[in-house]
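One chain of protein is taken out of this complex; the other chains stay put.
Letters are used for the chains, namely A, B and C, taken in the order the chains are written, and counting of residues starts over at 1 for each.
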Amino acid sequence: MTEKNRMNLATISKFREFGLLGFIVLLTIVIQFLNPAFLTLGNLTDLIKNTAILSILALGMMLVLITRGIDLSIGATLALSGMIAALTVSAYPDLHPLLAILIGILVGVVCGVVLGFLVSKVGILPIIASLGLMNAFRGLTFWVGGGEWISAYQMPSSFKNIATSSFLGINTLVIIAIIIFLYFYYFVNNTITGRQIYALGSNPDSAKISGINSHKIYMIVYTMMGGLSGLAGVLWVSKFASAQGNTASGYELTVIAACILGGVSINGGVGKVTGVLLGAVLLGVLDNGLPLIDVSPFWQMGIEGAIILVAVLFNTIVKKTVEKNNRLRRVI
Amino acid sequence: MKKFSLLSFLMLVLLTLLVACGGEETGSDEGNGDSDGGGDDAGERHAIIFKSTGNPFGEKLMEGFEDAITEAGDEAILRAPEQPTVEGQIQIIEELISQQVDSITVVGNDYDGLEPVLTKAKDRGIKVLSTDSAVNGNSRMVHVNQADPEAIGRIQIEAVAEMIDNEGQIAVLSATSQASNQNLWIEWMQKELEKSDYDNIELVEVAYGDDLRDKSVSETEALLQSYPDLKGIIAPTTVGIAAASKVITDKGLQGEVVVTGLGLPSEMAEYIENGVSPWMYLWNPIELGYLAGYTANMLVAEEITGEVGDTFEAGDLGSYEVTETEDGTEVLLGDPFRFDADNIDEWKDVY
Amino acid sequence: MSTRTINNTQEFSWKRFFLQWEWMLVALIIIIFLINSSISPYFLNYLSISDATMTFLDKAFIVFPMVMIMIMREIDISVGSTVALSSVVMASLYNAGLPMVLAIGACLLVGALCGFFNGFLLVKYRQLSAVIVTLSTMILYRGIAYMILEDQSAGEFPTWFSFFGWGYIGSVPFILVLFVVMAIGAVLLLQKTVFGRRVYAIGSNPTASRFSGVKVDKIKLIVFTLAGLMAAITAIFLTSRMGSTRPNVANMYELDVIAMVALGGISTAGGKGKMLGAILAVFVIGYLQYGLGLINIPAQMLLIIIGVLLIASVTVTNLRVKGKLQKKKSKKKVKKAS
Partner (left out) sequence: MSEYVLKLEGITKEFPGVKALDNVHFDLKAGEIHALMGENGAGKSTFIKVITGVHSPTSGEIYLNGEQVEFDNPKEAQYMGIAAIYQHVTNYPDLSVTENIFMGHEKIGKWTRRINWKQMHADAKSLLESLGSDLDPKTEMGSLSVAQQQIVEIAKALSSNAKIIIMDEPTAALTHRESEELYKITEQLRDDGVAIIFISHRFEDMYRLADRVTVLRDSQYIGCWDVDKITHDQLIVAMVGREIKQLFPEKQNQLGEEVLRVESLGQIGRFKDISFSLKRGEILGITGLVGAGRSELCQALFGIEPYDEGTVYFEGKKQVIKTPEDAIQLGIGYLPEDRQAQSLILQWEISHNISLSALTSISKKGWLAEKKEREIAKELAEKVDVKTKSIFDPASSLSGGNQQKVAVAKLLTTNVKVLIFDEPTKGVDIGAKSAIYQIIVDLAAAGYGIIMISSEMPEVIGLSDRIAVMCEGRVTRVLDKSNATQEAILEASMSKKVNNSKVG
């Protein structure tokens, strides 16, 4: 009985990821069938490169969601730090690109700390707090940019190279994403803080009894999210060689969608790094593949929405069935 | 109880503060220090509404408008909603009507959507004109057009044909523009392509990048993947052309695929210099704004009425005539300006 | 059993009467009026003040159901998309030859269906949170709107249709009249009916409500459907004001609505707050925005101000709730000791 039970649960959680993987493969086959240009080295490189920023943000968002929170301000944070980093490099072209990245991260961290403070200390619901900050940060971005864009020619090539250069034949963006992925994998699975994030989301009351400092965890989670948004902001601006006030407007929804597709529960406690990565890849495949097979751009949003809704319902129904089966198997 | 009143008080202070610095901001930020305050006797007041804030093209357009207005000793009000929506523009126009401005110049986010509010403005005796992106003939007295859509469409085909020696596949990367001008240009492009000179040129696809960086990039990549023999991309949109050029640059396809279209010199300087885009076009937004400003002034002074055949002198720009279009009347600024490696340096810092 | 008598008449207390968040909002409105009329000579006249309501009242209809939703500890962020979808459906049907009256009916129906679908998913799958459900449908509904109209606009409505957004009854804007009527209805519904009491019960303690025979699922379904319906009414006014529509209209309306509700003193933890507060908050934000518009403040500053105002008001309400609890605690202790 116990053995069976365990098998079942393990299978389910794997099943979700395999299901996702299966869906990606299926989608790939369909797209490939309709347009053979899909599975080419060049296109796959593009796909991975374009998914890099999304997956970086999705990993951060995963932690936020695990603590039963949400962060809608990341698009604005991304724009703000990208804008400030771009302004800095355009004023000081000799600045080392690493420093530019650091500036971006720093701005992001400050934004994250503000949100973390509002959520953990003041006790505002994350969705409200981040909505408010989203407005404020977006306004700030327009303000510091003075309505202007920072364009390619104003950026030193060292800065633009962050996104275009490669190391060992792999694009830097992808390398950064991989490093962050590996770090997160280690962080959430093998460090105490990482596990405490899950514990807090799984049962906030027990967490208190276990002596977990929930304020600290919220601060860490939102600060990390902010830092990652800041990093993503620099990468974004470097990649597109342009910083605008409305950069990544509404991007937070895509990020949250990637998490949800990846099986992160908004009720907290559940979410796997690999799942989130798959979720981001799925969206990447859709973004890359739909134009290739001539799907009207106006249908993309609807298709994306439908897929997300189906994924959410599918997760819930599977979970419900498993619970019922478990109960059925109990002998009275 | 004490805490409650204290907090209420704090909140009031905060609010007052916000309002106060809000007022201050207007003065310094937009460089239109003379726009706030002021009563009726400070001369006429002319307002311009762009599509959304934080757009360099719009900033320059409004700058030109302001120049024309202040030259005439009047006051310019520069507005833009935060998002490029009709709702935002309607609200701003209502606010301007309440302020009893003398003229409203609008860069429409929608061809028809502003008709009711602009009609209300006209009914209250406000002169209404549009520029850059038109609103329909009923809602405006005159449209100040950058260039003839036909010319814009045809010139881009001519350019790309010259760049690829009249042979090969080309694609268009458009926005999903709210204003109809994009589609009009593309229509003219297709008409131009019917000419026998272009028999060897094939327009393979019109893709839409939504004026979003990430989307434009993936659309460009999809074009390159789907059509390995693609020779040229026409992007009649500022975000699209820069995104497409960036992709070509990053993929090292300089010389193999050319990009042209309509772009901001500042955004495109890099790619004109590196040869991805040998040249591209745009009109001068400062001059466009300037002309719009002059036209607004003329309308308010009742020297013109927006009827066909009206003529006026627009400062340094010379003389202009109101002409007829399919829907309403317009003033045409001139042909689009060509930006290439020779002149891009002097323009990239301008806008 | 016992001879103890328990008091069931409550003495009127001025202190309690004035110690309500709503007075704070009234004060805010007065202050905004004072500031507005001092910074702009164009504010303080009847035409400005009444025309201003036309610019901000359209989305305010969604405030009524959103108050109930947030009192029930839920949230609906799909309302903006619902507005877009129902507006697009109405315009496309009319352009396809349907009489305008029927098109308006279809608009209301689509809105109600959108809301009902949200509610249905929430009730059917209790584990799902409202954030997730309405986030998905937010993308979906707008996606469908895009599928219908692509990048086209639709419109050319009959002239009488513009009455909704632009018409006056006497010299009062029609939208204001309708809003006031509905506001009175909403206040009565939430404060004076069994239905309203049950909404509060659900928000305060969903389990206890269910155990007390309150039809939690049914009420949730009704309120979410109402949210969709009100979004459709917003769509009618908005479309009427624009004379045509596009799939991208009403972008981020949910944010504005939630901001109004939060400023209205509705506690995000559920069960607290009054309809009247949210209605007053509509005018606070509306006139604040309008006043700042009259001095031509840049849009980015407006963004920052609204964002900060939202957070500040929620902070104050949060602290207020905490403060009240503490007050109660200390009072209890005294009682116990004596």
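FYI, a contact is a pair of C-beta atoms (placed from the backbone, for glycine too) under 8 Å apart; a residue touches a chain by one contact, two chains touch by 3 or more.
Predicted model, so just to flag it, every value in this text is computed and none were measured.
In the intact complex, which of the presented chains make contact with the chain not displayed?
A, C
Where the complex has a chain not shown, which of C:F12, C:Y46 or C:F211 is the residue touching it?
C:F211
Where the complex has a chain not shown, which of A:T28, A:T45, A:S90 or A:S202 is the residue touching it?
The single option touching the absent chain is A:S202.
For subunit C, which positions touch the chain that isn't shown here?
Within subunit C, the residues that touch the unshown chain are 1-2, 4-10, 192-195, 197-198, 201, 204-205, 207-215, 271, 328-329, 332-333, 335-336.
Using the document's contact rule, name the residues of subunit A that touch the chain not shown here.
1-3, 5-6, 9-10, 186, 189-192, 195, 198-199, 201-203, 205-212, 268-270, 324, 326-332
Convention: only the chains that are shown with their structure count from here on.
Round to the nearest whole Å and give the separation of the Cα centres of subunit A and subunit B.
Spacing between the chain centres: roughly 34 Å.
Send over the residues of subunit B in touch with two or more other chains.
If we look for residues of subunit B contacting two or more partner chains, we find 29-30, 52-54, 82, 176, 208.
Quick check on subunit C: which residues sit in contact with 2+ other chains?
Where subunit C meets two or more other chains at a single residue, that happens at 150-151, 298-303, 305, 308, 319.
Could you please specify the touching residues of subunit A with respect to subunit B in the complex?
Those residues of subunit A that touch subunit B are 35, 37-38, 40, 42-43, 46, 50, 138-139, 141-143, 145-149, 151-154, 164, 236, 240-242, 244-248, 287-288, 291-292, 294, 297-298.
Touching subunit A in the complex: which residues of subunit B?
Answer in residue numbers: 29-30, 52-56, 58-59, 82, 176, 205, 207-208, 210, 213-215, 217-219, 221-222, 224-226, 228, 242-243, 246, 250-251, 264, 266-267, 269-271, 273, 348.
Can you tell me which positions in subunit A touch subunit C when the two form their complex?
Its residues touching subunit C are 70, 118, 122-125, 127-129, 131-143, 245, 253, 256-257, 260, 266-267, 296, 298-306, 308-309, 312-313, 316-317, 319-320.
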